[in-house]
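Heads up, one of the protein chains got dropped from this complex, but the rest are sitting where they should.
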Amino acid sequence: MAMIEINSITKHYRTIEALKGVSLCVQEGTIFGFLGPNGAGKTTLIRILAHLIEPTSGSFSIDGKDLKQHIGYLAQQPAFYPWMTARELLRFSGKLYGLTSLETEKRIHELLSLCGIQAAADRRVGTYSGGMIQRLGIAQAILHKPKVVLLDEPASALDPIGRKEILTLISRLHEETTVFMSSHILEDIQRVCDEVAIIADGSIVLQQDMDTLLRSHAQPLISLEFDHPSDALLCQTLLSKLSIEVAREAHNRIVIAETEYQNRYSQIMNTLNDHDLRLRSLNKQNATLEDVFMHHIKERSHA
Amino acid sequence: MHNNIGILLWKEMTEGLRSYRILIWVMVCLFFGILSPLSAYYMPDILAMIGSTQNIALTLTEVTYRDAVDQYVKNFTQIGSIIMIFLAMGSVAGEKADGSLQFLMVRPISFHVILFAKIIALMAMVVLGIGIAALVCALYTQYLFPGFPLTLFIQSNLILLLYLLVIGVMTTSLSAMVSRPVTAGLASLGLWLVFSMLGSLGGAGWYSFTRLASEIIQVVEGFPISLKPFSSAILVILGSIEGALCVLSRWEPSH
Partner (left out) sequence: MSKEFVLLVTPLVVLELILKLVCLRDWMKREQVNGLSRTAWLLIFLFVNLFGPIAYLVYGRKHHGHD
């Protein structure tokens, strides 16, 4: 069932077209990654979904409706009242969403431990570190059990340990809600998301579930590493002559598509033997989201 | 929806306490409440002291409770107004600037409720302060001067409340229209000065809310008051709230 439906949303600022007709569909219970370089329109779309800004045209619905109640939001640079304690902030949020005191207290208790901030619950938010703010940010976004949580670059500003902790936390959220998170860090998206959309220059370039995407868009590669750079160069020239597609990755390493490698296996091996080219190693490289991303972003800039 | 105003009032009041804004206002009110009658009472002594060192003979009329009330009104409508602007200018603009307004915007509350909570909290603060100021001023004046009309003085403080409320609402509303507290402060200060200048003129000047200051004196003296400055006070309050809501509903956070 579609949880988020976005129908050709555009957003124009005075001189810039931040979004040029974005349509997306997110299924219930997924962790959806929204990927794109800085300035591609990620934050703009998330802010529209969070009711912070109005789209110039187009519409969206969350579970068929358009209610703030159904949405939890964590901004890219979250700003909470520094004079409140974390517990007060969550209580304040609960009341604003119309939860009863009993529900709120129970939920706060749950979330403080889920997000690992029990010990600092009664400290003022102004004294929190970046990582703690982000964890509190997730707690305040899911407190009222929204149908969708919008996370704008939730881990990008953190150090590696903080990032890992936040991502682990996010991966646990799919049990209770649908997550829509943006990031420009491919690794993060690949680590937690089930499905991904890539946005560039205000338009969606592709949307697919992570496995299919990695399998279909990025082919695994075989890399051949040589002792001497000259061997690598020679091998590249020889294989090219046999019309095998070869790319040079480093001065002593070349890569061949796995399918090509399998189809032309004997020819490749013979070439190596005939010219006494010594391999140092032979590896299979699995495709990463980065390959897909680079491929698509490059394709656009060439077009 | 209706409970939200309560929780927002809690937020405004707690913030007022923890940011020391309420403390500052109460302290200022106590200061003016005590200082006004005291400085009026000792003014001849102070002048005489200056006169004796400089060999000038000063003839002075006797000071009365009128001088005390005059000081009280001047302190609150002049320095008090500036402090009020200082305290209220960050009310909305500060939350826009640091991003915390977005916390409220994504939740199911309207700007009406947010702004009204701010204004009601401000009103509560002004009432508390002026209540305390009127009390200590009345105590001191009663003790120092004969014939002080206590009941009329208490009544006149309602007009002072209105005066400060106009300043407070005007500043809060301007704060909702701009993106930085300083801009709101300067704009409010500018408007207040324009009204003050207008108020010093005859004719149309009667319609400036700053004329409320002279109405306060009128009340204490037991003279009838003019309704003209009141109409302008109400208009400024309603107009600035309307303007603030209009601008706020179209506001979008920038990057």
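Letters are used for the chains, namely A and B, taken in the order the chains are written, and counting of residues starts over at 1 for each.
By definition in this document, contacts are C-beta pairs under 8 Å (C-beta built on N, C-alpha and C of every residue); 3 or more make two chains touch, one makes a residue touch a chain.
Only a predicted model underlies this, so the values are computations on that prediction, with no experimental measurement involved.
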| item | value |
| --- | --- |
| Candidates B:9, B:24, B:198 or B:247 - the one touching the absent chain | B:24 |
| Residue among A:37, A:126 or A:229 touching the omitted chain | A:126 |
| Residue among B:9, B:63, B:97 or B:127 touching the omitted chain | B:97 |
| Residue ranges of chain B at the interface with the undisplayed chain | 19-21, 23-24, 27-28, 30-31, 34-35, 38, 42, 83, 86-87, 97-99, 136, 140 |
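We adopt the following convention: only the chains that are shown with their structure count from here on.
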| item | value |
| --- | --- |
| Whole-Å gap between the CA centroids of chain A and chain B | 52 |
| Residues of chain A that touch chain B when the two form their complex | 43, 47, 50-54, 67-69, 71, 73, 75, 77-81, 83-84, 88, 92-93, 95-98 |
| In the complex, chain B residues that touch chain A | 1, 3-4, 7, 10-11, 14-15, 18-19, 98-100, 102-109, 252-253, 255 |
